[in-house]
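Of the protein chains in this complex, all but one are displayed in their positions.
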Amino acid sequence: MWRYALKRVMIAFFTVTTILLVLFLLLELMPGTPFNDEKLTTQQKAVIMETYGLNKPVLFRFTNYVRLMAKGDFGISYTMEKNRPIADMVGPRLGVSLAIGFQAVLLGTLIGIILGVIASLKHNSWMDSLASVIAVCGVSIPSYVFALALAFLLGYKARLFPILYDPSGSVMSSIMPTISLSMFTIATVSRFLRSEMLDVLGSDYILLAKAKGVDEGRLILRHGLRNALIPVITVLGPLVVSLMTGSLVVEKIFAIPGLGSLFVTAIQVNDYNVVVAVAFIYSVMFIAVMLVVDILYGIIDPRIRLAKGGER
Amino acid sequence: MMDVAFRKDDFEFAARAKDEYDSLDVSHESFWKDVAVRFMKNKGAVLGACIIAFIVALAVFAPMFSGRTYKTVVIEHASLPPRVPLVEKLGFMNGTVEGVDRYAEAEAKGVHYPFGTDTLGRDLWTRCWVGTRISLYIALLAMLIDIVIGMSFGMVSGFLGGKVDLAMQRFLEILNGIPNLVIVTLLVLVLRPGIMSITIALFIKGWIGMSQVVRAQVLKLKEQEYVLASRTLGTSTVNLLRREVLPNVLGQVIIMSMFSIPNAIFTESFLAFIGLGLQAPMASLGVLINDGFKSFLVYPHMVAIPTAVLAALMLSFNIMADGLRDAFDPKMKEM
Partner (left out) sequence: MDTPTRERILSIRDLDISFATSSGMLHALRGIKLDLFRGETVAIVGESGSGKSVTAKAIMGILSSNGRINSGSIVYRHVAADGGAREYDIVRMSQKEVRSEICGKRIAMVFQDPMTSLNPTMTIGRQIMEAMRYHYGRSRSEARTRAEELLALVGIDNPGRRMRQYPNELSGGMRQRVVIAIALSCDPDILICDEPTTALDVTVQARILELIKDIQEKTRVTVIYITHNLGVVAKVADYVAVMYAGRIIEKGAIEEVFYDPRHPYTWGLLSSLPDTAGTAERLYSIPGNPINLLNEFPGDAFAPRNQLALNIDYRLPPPMFNVGGKHRVASWLAHERSPKVGLPVELRARIQSMLSENALDA
């Protein structure tokens, strides 16, 4: 089991390195980057060369780059806020995005679990069909469609929630973005859990528990849900992905000063340093989550954790 | 005992034919026919397919008959809400916004724009369907390239095996580890937004799933290869792959392709939304949504209509693909 974990870590490491290589090449080759700007005078170029060690061989530059990125030194913004360290720009925004993202996952998972359990208990009834319809919509329709709809109907017409995000921590203004982002999670978790619960509830050990006299409530929760929830962790990977993509658009719609909107703005003004820095952060987050999910799954399920060769 | 009226011949041996017991009718229908029948039973999937067909038909034919182009700018007619000839008598879609007749304002009383116009006075009906065309075109192109690359990679990897296979699979694992978001945005950023760059961004990771499916089949075939060795003497490798691998993977490849289309449509719209979409005056669903968003509180129709088309397409494709998946591999749905 630990060999497996080690292998996953190695691959993650290689992936991060590959990404860094790609990002590094991007910076080297794109026009308009600090390393390549035609508008610089020879003198300015010389200064930059010295500062970034550009006259040293490629390998050195690359390892230097890796070292800096690993430390969290993402360089300075070139176009957006001249000479401001990107790490400073990223910090608070990361916090905002993570907070809303976390809220969305929490809300989505809770509602998803409830819907999934209800759908499985009342399967083939109208409640199940309704949950199914919600699930399909949540999975197929992008989060920004929900964001637009919510912003217009609840925010503008009904004036229930503020349309623009208020960074002074106001909970109300984060409700609509959270709901929009959580739709995919609700849909995925509920669908997945429904199918897992149906599998579990039809299993022999549930029948044995009934034959033991275990009451319905304990049966569903301790015997059913506890087993059905284990594979749900595998859904976390695609969830994080959808959150990252979703956040870009939702942050734009609700004017949330998060990492996503930073990314979008940087793209539009061609501030490559910032683009690369944020891309790197996203990549690391994604890889980290996948790694954790992979390893966690092995720990949580006793069947995998304690798999024995076999006394048969 | 009981009072039963016995008949005269009750207690004689019945001279029935031996094979009178339940015989199961195992008529062999072709696999594809079975799939088709199962698919048809799934009302949601059939509905999805119909909606797709309807939208595609509109995308193909509507611009031809609308009498307008997607890029003609008519500034006087800017930002007009939808106005549909017969429906307007019912009181909605009659060109008014909050009571104000915008068409009257623009001195365009006899003119009808079924979907209204955008901020430059371009006809949204035509733009919408042209946009749908382009979005679908990009999606289909990406899907085809996915299939080609995916199947080739999978076949080569599976067939060659050994170290080559190992290396190719490692490559895949690393490629998979890079989030799509990062690759897509960086690629389009570097290559400058356009149809080709967006298509590349779509297929650059889309083929992975298909290659795995194909590779699995090839590996399975390889295991049987030695058993079939005598029978396949003289059959070229290509023919072998074509005859043995293809039919088995065709189903899954189709399903995966179906699922890749809504993903492509979404990605294209997403790119447009963050500023990496096709350039004006090109229209795609994403471009329309992005354009419309700018005035979405004041003129919601500009963003609502392309969004509705996009949502309808994505939903329909997903439902249809789900239905296809169930049709190919029916799972027991009752306990």
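Each chain carries a letter (A and B) given by its place in the written order, and its residues are counted from 1.
Heads up, the rule we're going with is that contacts are C-beta pairs under 8 Å (C-beta built on N, C-alpha and C of every residue); 3 or more make two chains touch, one makes a residue touch a chain.
Note that this is a predicted model, so its numbers are computed, not measured.
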{"item": "Among A:T18, A:N64, A:T79 or A:S203, the residue in touch with the chain that has been omitted", "value": "A:S203"}
{"item": "Residues belonging to subunit B that touch the chain removed from view", "value": "1-2, 4, 6-7, 9-14, 16, 18-24, 334-335"}
{"item": "Footprint left on subunit A by the chain that the document does not show", "value": "203-205, 207-216, 223, 226-227, 230, 301-303, 306-308, 310-312"}
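By our rule, only the chains that are shown with their structure count from here on.
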{"item": "Geometric centre distance via CA averages, subunit B-subunit A, whole Å", "value": "25"}
{"item": "Subunit B to subunit A touching residues, read off their complex", "value": "170, 173-174, 177-182, 185-186, 189-190, 262, 266, 269-270, 273-276, 293, 296-297, 300, 303-304, 307, 310-311, 314-315, 317-319, 322, 334-335"}
{"item": "Subunit A - residues contacting subunit B, complex", "value": "11-12, 14-15, 18-19, 22-23, 26, 30, 123-124, 136-137, 139-142, 144-145, 148, 151-152, 156, 163, 198, 201-202, 241, 244-245, 248-249, 252-253, 263-264, 267-268, 275, 279, 282-283, 286-287, 290"}
